[in-house]
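A single protein chain has been removed from this complex, and every other one stays in its place.
Up next, chain A:
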Amino acid sequence: MTQSVVVQVGQCGNQIGCCFWDLALREHAAVNQKGIYDEAISSFFRNVDTRVAGDGGSIPKGKICSLKARAVLIDMEEGVVNEILQGPLRDVFDSKQLITDISGSGNNWAVGHKVFGSLYQEQILEKLRKSAEHCDCLQCFFIIHSMGGGTGSGLGTFLLKVLEDEFPEVYRFVTSIYPSGEDDVITSPYNSILAMKELNEHADCVLPIDNQSLFDIISKIDLVVNSGKLGTAVKPKSLVTSSVGAFKQRQEKPFDAMNNIVANLLLNLTSSARFEGSLNMDLNEISMNLVPFPQLHYLVSSLTPLYTLADVNIPSRRLDQMFSDAFSKDHQLIQADPKHSLYLACALMVRGNVQISDLRRNIERLKPSLQFVSWNQEGWKTSLCSVPPVGHSHSLLALANNTCVKPTFMELRERFMRLYKKKAHLHHYLQIEGMEESCFSEAVSSLSALIQEYSQLDATKSMPMEDLPRLRVAV
């Protein structure tokens, strides 16, 4: 069994990360009734005897003593991390795995990447090495950050290069929160584009997410909960809707509920690697199957069902509904339209009491409405995990490598160009040592090249695949 380390960077990254650890603990508590430290838990947690000082406290087997998250928390201002350390999860984090500063990055990618990058490089390396040493077999780094700010965006992407150099064999999965149209940070286009270049070059796999989609999903859930339709009571313990025990509810924007969705995404992504099932899918298989060309590693995710219904015995029809929902725009974590774009590959990760025949039936049913690239007509990767998520009887995570991310990137580039043409706010970046205008132009051309690749694939949409001649062989 392999282990993964979560690196949460910046305000957004740390808040999501905190939700993730809360949910992970609850999921393992629900599954692991006996309190024995097993391999599933060890994928994200260490078992530590806190009475032993220093490093000697790790307990590889036996009863759970005290669980410590395999996490590194990085933020350049103290507010968020301090709140975490004073909250109910304070014992889950190892105080030695934090890197903080006081002043923050001022929503400036250059400060995050260049200034804090060089300042904290040694410390970062040291913490990462420590967490890797605690792992028997480290498979993956999960990086959580936002693209629009300064720390998450700048320092978060600086990390990627460090990870690539130091741990070349370990996968780097990045969960990136992209700025929506009505973002409150003016320089977010600059930060995002500069960060994109790093993601293009150093990440193995990126899961882009935007706040607007998360907000829409939450609104939809609220609608159902508040309308109180007969027979559709939301189960109280569901991990998606409840955020009790983590933070107090904030009324302006329901960030906690939104963060819960992202946390659920990460849990479902790793479920087949942690728990048993009839068709397992490990993390290295995600990259292997969904990334046909190294540059095109952006995966659109969608999660269903978002709320459980009170019925216990869900007949097949509802199950099929779950599959249909996964391909509807309402359930996606990023604003995009995969049904009208080209699929390069698609993965369906199912949890709970679903069998292979249900999976096949739904694939057959949905295939005609989806356009797959001509050389990958049967491009489906499937996995079945027997352990359902807490509060649901089954769930589905769909990951799609689809050209529908192109409009998102193009829009980002638009917003960037609007600012860049006027050179607005540019001086804040250029006054940082190591930043020049070429950084900006390189970043834009990197993004343009990516968009170009997607366009080329789109162009093949309606063209049938020419039949390749078979090899003629002398018998």
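To be clear about the criterion, a residue touches a chain if its C-beta (ideal position, glycine included) is under 8 Å from a C-beta of that chain, and two chains touch if they have at least 3 such contacts; residues count from 1.
The rule is simple: contacts and distances are computed from a predicted model.
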Original post:
Quick one: the chain not pictured, UniProt calls it what, "Transport inhibitor response 1-like protein", "AP-2 complex subunit alpha", "Tubulin delta chain" or "PAT complex subunit CCDC47"?
Top reply: "Tubulin delta chain"
Original post:
Which is it among A:180, A:284, A:324 or A:408 that touches the chain not included here?
Top reply: A:284
Original post:
Of the residues listed, A:86, A:357 or A:438, which one is in contact with the missing chain?
Top reply: A:357
**OP:** For chain A, enumerate the residues touching the unshown chain of the complex.
**Re:** 1-2, 39, 136-137, 139, 275-276, 278-280, 282, 284-285, 287-294, 316, 345, 355-358, 360, 363-364, 367, 374-382, 384, 465, 468, 470-473, 475
